[in-house]
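Below: one structure, written as structure tokens.
A single protein chain has been omitted from the complex, and every remaining protein chain is retained in its original position.
And now, chain A:
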Amino acid sequence: MYSRKFSRLILGLYNRKTSAITAVQSPGGRSGFSWSAVCRQRTRWLRRDGALEVQRGVPCQMSARSISQSTVDPSEVKRFQSLASKWWDEQGEFAALHAMNDLRVPFIRDNLLNVHPGRQGGKPLTGLRILDVGCGGGLLTEPLGRLGADVLGIDPVPDSIGTAQLHSSHDPDLCERVRYQTCTLEELSAEEEGGGGETANPLRRFDAIVASEVVEHLADLETFALCCSHVLKPGGSLFITTINKTNLSYALGIVVAEQLLRIVPSGTHDWEKFISPVELERLLESNGFSVQSVQGMLYNPVSRAWSWTNSTAINYALHAVKLKEEHPQTDQTVTPHQTGVDEGKELKLNVG
């Protein structure tokens, strides 16, 4: 029901957009892409989503993700495999991600310094263990390593990990602190559990997890949140940057960014997989996290720079903290969240 309403909205938007575009098209003839192709793709997604809904028969939020045990979507893996060698070209396909370091590294660094105060000097994150989920070519892993943290970068795409390892191998400074592993978050979490679950050596857990520009590519967010909770120390931080699911994010994040300005390679993002901050917050809080801050980010394609902004309509960054008391495990299907939220709040009060 939800999805039908949405699809009507979107189709309505599409109609409006077509008329607007055709009006522009005639005089200028400016089109480097096929608008109809975009719309065909969209209707395909919507139909697929409709089909899924019929299969599930369970009321749920609008989601193009199937509920599975794996967070990884094979089509995404394939797409990133082909781009694996291009990670470190700062002016290439991943230019926007390189530029995003100007925002996300200070975001992570400053929030971690708030939690672990009193550090100074050239390596403020010394002694902290950080997990970079979906590290790709190591664009974010390396700066964190340079700031002194022990970072483990994981990615399901083997070529990306290869690129990342090669890039960091030349720097003796990084070699000691930055490690890479080709695996998924569930595999890592299973390793952690396999080692003894609750009684596992708590020192092996991480002080922080970073999942930057990752959740919009995942197949199953519930599992993701659960696994994060497993491998994170109590009181540890979770940093997520992702894209909101709004009309504006569709217009700017997909149409403009992928088709028009080619800021991002075409087909990188699937609007259905975007998640709003409210949804994400709900999801995390039901898994034992407490969201500390949410901040909007904006990319300026002219200056090719990111900046912080008040609106979370397109991109946003989120910082959550795992609550100190262990939250009882939830099962994989989505459950009503009321109790989860209340428990979380209660726990917060107790812990102080």
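Throughout what follows, a contact is a pair of C-beta atoms (placed from the backbone, for glycine too) under 8 Å apart; a residue touches a chain by one contact, two chains touch by 3 or more; residues count from 1.
What we mean here is this: contacts and distances are computed from a predicted model.
Peer 1: Assign the chain not included in the display its UniProt protein name, restricting the answer to "AP complex subunit sigma", "Auxin-responsive protein", "Ubiquinone biosynthesis monooxygenase COQ6, mitochondrial" or "Protein transport protein SEC23".
Peer 2: Answer from the record: the omitted chain is "Ubiquinone biosynthesis monooxygenase COQ6, mitochondrial".
Peer 1: Among A:H167, A:R205 or A:K322, choose the residue that contacts the chain missing from this document, as touch is defined above.
Peer 2: A:H167
Peer 1: In the complete complex, which positions of chain A touch the hidden chain?
Peer 2: Touching the missing chain: residues 28-32, 88-91, 101-102, 105-106, 109, 120-124, 142-147, 163, 166-167, 170-173, 262, 301-305.
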